[in-house]
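So the structure is just underneath, and the comments pick up after that.
What you see is the complex with one protein chain gone and the rest in place.
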Amino acid sequence: MRVRVRVLLSPERVIRNQTLELELPEGATVREVLGRLDLTPAEKREFLTPDGAGLAVGMGVLIDRQNVDVFGQGLETVLREGNTVSLIHLLSGG
Amino acid sequence: MPDRMILAVDPGRCTGCNSCMLVCSFVHDQVFNYERSRIRVWRDDDQGVFVPVTCEQCEDAPCVVICPTGALTKEASGLVARNPARCIGCNQCLSACPIGAISRFGGKWRKCDLCAGLEGVPYCAANCTAGALRFIPASTVAKEKAEKTALRRMKAAETGA
Partner (left out) sequence: MVDLTRGEIQKKALDPALVRDWLGGRGISVKLLWDLTEPGIDPLGPGNPIIFATGVFSGTMAPSSGRLSITCKSPATNLYLKTNVGSHFAAELKLAGYDLIVVTGASKTPVYLWIDDDKVELKEASHLWGLDTRQADQALKRELGDSQLKTLMIGPAGENLVKFAAVMASIYRAAGRGGAGAVMGSKKLKAIVVRGTTDLKVADPAAFKRSALAARRAIREDQYCWSRSYLFGTAQGILGANEGGTLPHKNFQDGFTPDGHTLSGEYVSDRYAHPEGCSACVFHCGRFSRVKEGPYKGSYTAGPEYETLASLGSKVGITDTAVVIRGNELCDILGLDTISAGSLVSMAMECYQAGLISAEEAGGLDLSFGNAETMLKLIEMMARREGLGDLLAEGAEAVAQRLGPEARMFAISAKGLEQSMVDVRGSMAYALAFALNPRGPDHLMTECLATYGYTPEVRDLAIKMTGTEEAVNPVSPGGKPAMVAWHEEIYAVSDCVGICAFTSTWSYRMSFDNVAELYQDATGIQVGPEELKRIGEKIITLERCFNLREGLSAEQLDILPPRMFVPSKTIRHGEVTLTPGKLKAMLEEYYGLRGWDVKTGRPTPEKMENLGLGQEAGALEG
């Protein structure tokens, strides 16, 4: 299935309005999306947990504008065809 | 010459918050008063430009040269130290300093004494969260700038700019 991912983490990616189109297997979760990002080592250090499997403090994920921690199952939230996944810095979003 | 620790001032990073002035005044005189601070931040509110000015602890300090009583001395640490006991208040240091870093207020003369604040870092630098004041080895200043320049040029070369 096709999923859009907006990687709005580093300033460079925000300025580019970076949006990826990912082809994922049915049943894929947000966690799988994290594994498919082309983050630099420095970005991984800044935006992911040390094990690379989760997001660092202050980062969040929205699926179709809904925060997965509030309205989903966090990183285990299952994605659906056509979802837009936004990776953002949390504050007033979702 | 040894690589001295200096209070490096980067006006480009100064946000005009005046924390340094308030902290300096307080740790020396236990009251808050910009006039008592040994570092002054000059502001152009219209242009959003802020410039901290303080003693640069000159190697060949004119104030040391001019002082008739030896109240001002260049120490091994790099500090241009002021000994109040020897000061006769002739005011010559005020004019000799090309920077305007020796001030006079309320019958006292003041200059930066590189106070050993928190963990040996002068209080102003320790409390400057904008990075405009840093207590660093003198060689660091040029090295950092050069590295930034190099990175910029490397990036330009990569993108073929």
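We call the chains A and B, going by the order they appear; numbering starts again at 1 in every chain.
We take it that contacts are C-beta pairs under 8 Å (C-beta built on N, C-alpha and C of every residue); 3 or more make two chains touch, one makes a residue touch a chain.
Quick caveat: nothing in here was measured; it's all calculated off a predicted structure.
If you put the hidden chain back, the residue from B:46, B:60 or B:158 that touches it is B:46.
For the chain left out of this panel, the touching residue among B:22, B:66 or B:141 is B:22. The chain not shown here touches chain A at positions 6, 8, 11, 14-15, 17, 57-58, 60, 62, 64-67, 69-70, 86, 88-94.
Chain B residues in contact with the hidden partner, per the touch definition given at the top, are 15-19, 22-23, 26-27, 29-36, 42-48, 50, 118, 127, 129-130.
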